[in-house]
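Everything below concerns the one structure shown next.
Only one protein chain is missing; all other protein chains are in place.
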């Protein structure tokens, strides 16, 4: 398909779904209830929404869905640091029950004992996995969890009269939200770069810490896939000046049951339930995040917490030191139930198998990728990696002028994703592959074969790669329009006004 | 995609889903229960099923689904006489409830009052729509409903000591199952052909009837879309010799609320719930059929019937004259509930609108199709049609050598279905279009535009049409293999043996 | 009225289209229908529920009056089975692409053809047979057709029944074979077209003599037709291994919910011999090369035997059937694999035996055929209470008891057919035994 815009498919008078009719008794009793509105608050002109029959709406969105490449449909190991593992269909089925979907989050606890028990049990399981004392499931995603941790760090220092701590230290290979959340919370951000071996620079950290240090926000393994063996020293350095250590565990998949945040001395950590615990990413959310903290930080957890008195589960809103709400209610319940179900289907032994196979897959992929001429894996040459590897096509680019981005777009022609990864491009011509435990050896072999084929094309027929995609729904964007205020168009209204009416 | 065979994707040791573990207490108590099997009945070698992880199985079938063109995704007016109307998603949602899906049909009536009420109400509604006295919902599809009617006709005559009636009369434009079911039930089949105007030949009928006549099985309108205005005379002729008149109402969509089987004197009729009452066709079933009969035939209905004593719904198995079972239990319940929901969303006024718009759409399509050079609509020139039209590309074929079948395969390249329709090809180079009420004017215009484009291609570039499809998952079959016992392969086993091992 | 299901009901569109076809009004299209046949009043139907939410409330309200096998512990079987349905099965069969497709060609509907061909192949592995049809309506139809196929193959007209069969199936056979074949009599004779054996039998028995029935058929020059629940074939030998000629039955247990009787689909399998293949009325999909080297195409094998092609000269008759359930069963077998089917079969036999033992110890219950192997079902006889009384008492305690046999198998006395599935835990089985002990005390 190349499906047209829904706005172009409108026919006046067509209806997609009808609201329930108003009972005659109500209509008789109240008349036109909208008559009570002052004229300025009564809509004068109906919204210019398109008018379509139900089947036409359905067909439109089904076709758009077929123009989209979900993880269920491809060998999805190339989403940068954001590879999605298999999200079991049975968990989707479970959360569709009206017992969850049509549960109002403001219901009395007596009517929500089932979901509260799941939240409570999930907290206990994540506490065990991280070694932390308490866990909140309220944050809506990984970045929101980072924000939540920063807010708790701020509240912790404030409670101790140490609000003068105004610096947060992070590393360049940590997710940008670590830096950005700290800045938004009012902190000055200090960024550490890797040393020659690819580890965050411990000496730089030592130079950076002071009594202004509020916290270190750090990932391990970083997106390079290299585990920092001196992580406990990093934590100790920060603790030595009174700062807190906060562990971004978005990359936890390879170390489940192997090592835990608490064991390295961290005060806070967070997980992405969608990355590590299998919930689907839904085109970019809703996801779900979880923050684990030590007892010292627990008073600052978002409100409410889920508690159990031995007989009954209940929400505790009476938390005077809490940072309050980071989100309405208690979190993205369907994803929490999915993640709970996933852990329950695996158990301790299964989680460990997840980690081990994810790491095996990654090192297998590394071995095979490095056989492709033009590919390298910067830093820590010859070392094993944990969950992912940031590769570089620098050599191929130098040879052919074909860039990593081009390779990604050409990969789309072969039916797989490939993402060049986060700014800034510290690694030149980067590509981050993360196979997780979900993909079979045959899948990994196929992915490598695609990479090899594209690399060969870059040498033999670079134009084809540079002008890719050729087999996608559409061809390469003329991107300039996206940064030009005179023509960018975020809505159909704006497009009509700025582009259609102008031509 | 061009997805490989699932048999080619197997890796030993992989598992797709695990059965529940046996409780230790059971295992201890009974030991190996299979040990009780005599060796000849104990499977010695595991079945050579493929071994795949769950995600791989899912991905395989999702990709196959994307290689399939459901009615939800295209302008599906070209499925011969079998066009599918829009099957509302809300009805699919309703039938997925465990209250229906996980209802065992052998449950006690006290535990199935809800579904029995729906069956009962559905019978009443179809009785009103057809004018008949009783309706059974047991048949699994349209052809099974035809069989059921034939079986009731046979039982009726037998009950009256008239088993000498051994002939059934039908028309060439009636579905082949009318002729085939009658034959299978032991009847000699007499087939009427259309007269010059396209109506079944009344004189031929008069010549055919006798005291050997068991029944007339007839469609109206036939697949030509022409309503036979003398239908009552046909019925009267058959009645005059003691035969029964049975109405194949697969094409009822255009006459809902306009005219009824009973009004023309019919003794039996049947509907396809999937054609007329919107249930999805599921790649060719399960569908659902319904047979309506007059009181005289009611004793012969399949067993059980659904009855209501004013307080409670129940299944009545005590029906001594019944033909018995045509299918396990009481029919394809999910489709019956869907069809019930569909009627309930429309009501009498809505059903009439369905009929009227279906007919309007058909006549609009006829007008537009006839503007394409090379197309004709045989019979009854200039007359309006009811629900569908059998067109002929005879002129185009004569001019270009491109056949109707080629046009259909080329239409696939434009993303729509087109089916040449049933044997025998009485109409040369046939194509039957049936737009139903589900498609918008814009849809119909697009379909006609595709037909016009293909017809033009047939003139300007016949090779492209003759070798179509070009944009489907695969190219034209080498069909000879399908009729050669030495190479046909209905299973992977047979393919391995006859093709792979042989080469 | 503008209705969401009828886009051209929008008045402006309607007027435009009438103008395009040169009609004054829609009545004009019905000019051929004589006035005497016209219904000149609105149909007498319930007032519609045009709001989708109203419809949902109405239908959900009705369905809520059912007590499903998820709501109450169930031991019902006897032809419909509440085995576990893996989520992937439901996911695949609810895909719009499969759910709403119909009769497309092997090109734009390549996926459907491949999925059904793979289903045939997966069943072929399970059954160890080379020909399997696109599913027919249900197991009853499969058996009925298999027997008529046997009649055509042999030119004979009598079917002998080797084992007890489902009385409802018997009713179907009586109707479907009427005039063409007779049912009953000994497993021998020149008139014998087929011996029909159920494996397991309707009463759940894996009859050790099954191979002997097959041999008897062959000795008489008849076709051995075995009706077989495929769910057991991870542990039970496939009937082909002891010589069955036609194997048939229902695939509903393979990943398909009971759907109150809507989950049935029939399979028929034979060896790859033309004398059998030519007698199938059903469609048989085959794999075939295409114009492009290396591509797999699919199409109809030997189409010119069907009533689609030949009308009354075809074999019996064919319409659509239950293709979606065939695709679903294919998904199920792909998920289960050899190990899953073996574990499942072992688990069923173990649970069945455990429950037989447990009920045998309940005073007032006699387990029938306790000495022979059972797959998942077995019959019991109640002494002291009627089967209906026991069933009512179980229902009061939130249990769907076994299928009552008292009317259909009067020779067994007050009896019922209990069925286990892999969903039953030890606690479930113990609970049944405990409740029955109380009820029969």
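Letters A, B and C mark the chains in the order given here, with residues in each chain numbered from 1 onward.
Please note the rule applied: a residue touches a chain if its C-beta (ideal position, glycine included) is under 8 Å from a C-beta of that chain, and two chains touch if they have at least 3 such contacts.
Predicted model, so just to flag it, every value in this text is computed and none were measured.
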- Of the chains you can see, which ones touch the chain that is left out? A, B, C
- Query: Taking the entire complex into account, which one of A:77, A:326 or A:450 touches the absent chain?
  - Reply: A:326
- Message: Applying the definition given at the start, please give the residues of chain C touching the unseen chain.
- Response: 4, 51-53, 56-57, 60, 70, 84, 86-87, 91, 96, 335, 422-423
- On chain B, what residues meet the omitted chain? 11-21, 51-56, 58, 62, 88-93
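The rule is short, and it goes like this: only the chains that are shown with their structure count from here on.
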- Item | Between the pairs A-C and B-C, the one where more C-beta pairs touch | B-C
- Once you find the CA centre of chain A and the CA centre of chain B, what distance in Å lies between them? 46
- Intercentroid distance (Cα basis), chain C paired with chain A, Å: 45
- Rounded to the nearest Å, the gap between Cα centres of chain B and chain C is 18
- Task: Provide the list of chain C residues touching at least two other chains, using ranges where the numbers run on.
- Result: 3, 5-7, 13, 50, 52, 86, 88, 90-91, 96
- Task: Find every residue in chain B that makes contact with two or more other chains and list them.
- Result: 14, 54, 58, 62-63, 66, 72-73, 86, 88, 415, 438-441
